[in-house]
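Encoded as structure tokens, here's the structure I'll be asking about.
One protein chain omitted, others in place.
What follows is chain A.
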Amino acid sequence: MTQLPGLLDTEAIRKDFPILDRVVHDGQRLVYLDNAATSQKPRQVLDVLNDYYERSNANVHRGVHVLAEEATALYEGARDKVAAFINAPSRDEVIFTKNASESLNLVANMLGWADEPYRVDQDTEIVITEMEHHSNIVPWQLLSQRTGAKLKWFGLTDDGRLDLSEIEQIITEKTKVVSFVLVSNILGTVNPVEAIVRRAQDVGALVVIDASQAAPHMLLDVQALQADFVAFTGHKMCGPTGIGVLWGRQELLEDLPPFLGGGEMIETVSMHSSTYAPAPHKFEAGTPPIAQAVGLGAAVDYLTSIGMDNIARHEHALTHYAVGRLLEVPDLRIIGPTTAEERGATISFTLGDIHPHDVGQVLDEQGIAVRVGHHCARPVCLRYGIPATTRASFYLYSTPAEVDALVEGLEHVRNFFG
């Protein structure tokens, strides 16, 4: 078995994930390499979800009975855990949403309804990048269309990095908000936060970071990032689906208007007008995803017990190995950085003229789960002149043997369509 420096004890870790023992297609051991789409869930998270529903289920922030108090304590306890996980200065800066898309839409809509000095209008500009997930493109296109603000973006270099050579022409005095992905979900690129944040701060623009592919894989410190908003989702980091996070700086959350109105987010309501609860509740209208938040809290505990630095080291070693092995496959072209430096454990590639759908189908027959398509980042495919890619993405339980299985599987694909 291949031994690489920095690897986690995957034999022990894999015992926490019952699904990884699954056998598919009449006897193939599952090789799950679709972690950028969603991660698997450890027993520790599944047990907490089950316990919550079996013992403590109630609605939160209302009712004086024991279950309501327990549910509220668990839900708000999850907020404390997430706040600590991302080094937020205050727990009140952590807003629970249903996913990262909702988090990003929430920011765009806070700004869409804001007064000066945050107002986005026809005299202002919004900056994104060409490597964004659709969830960090479309909300800004909508905001731009509704306000008349100009939408601008950073292009990409041939080797899958952001092209920052014209940063001063792209981020200008007119820029109100700069929103970009920390780790690309298709290219795997880790973006240079500091250079972008510095320029944005120079012109007084707000910075929004999509950390969906970062939070599961590396230490995420919102204070070190110096951003104004950071969005991520729970299901990619061992948590359940249906729970996302928006972190925002406290003074911004105080100043900016709510988006969704309803229960939970108010202070007083009359038929003429209402006043709002303080953040984060101001942005959490209606019954929140309670069990899901509690599950995310358990996921954060699980990841912390292993150590985010250890997870990052494991994935770096695995990425280094995987890039090397994949480049041995004839006709394989990696779309994105071809080294493990400043890149995450998500590797997209094309294989000669064989369409990714066909690649994925033949891999699936061997029990290997990858993602195929444009990965909700169609502009990236257009940029590199390809219709789609095959994407393998690793996580803390992935092993060098699974990389080997992928490479062998690709040989089989080539033979099948050769």
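One rule holds for everything that comes next: a residue touches a chain if its C-beta (ideal position, glycine included) is under 8 Å from a C-beta of that chain, and two chains touch if they have at least 3 such contacts; residues count from 1.
Following the convention adopted for this analysis, contacts and distances are computed from a predicted model.
You can't see one chain of this complex, but its UniProt record names it "Nitrogen fixation NifU-like protein", from the set "ABC transporter permease", "Phenylalanine--tRNA ligase beta subunit", "Nitrogen fixation NifU-like protein" or "Pyridoxal 5'-phosphate synthase subunit PdxS". The omitted chain makes contact with just one of the residues A:D51, A:D221, A:D301 or A:D358: A:D358. Considering the whole complex, the residue from A:H374, A:R391 or A:R414 that touches the absent chain is A:H374. The chain not shown here touches chain A at positions 25, 355-358, 361-362, 365, 372-374, 378, 381, 387-388, 416-417.
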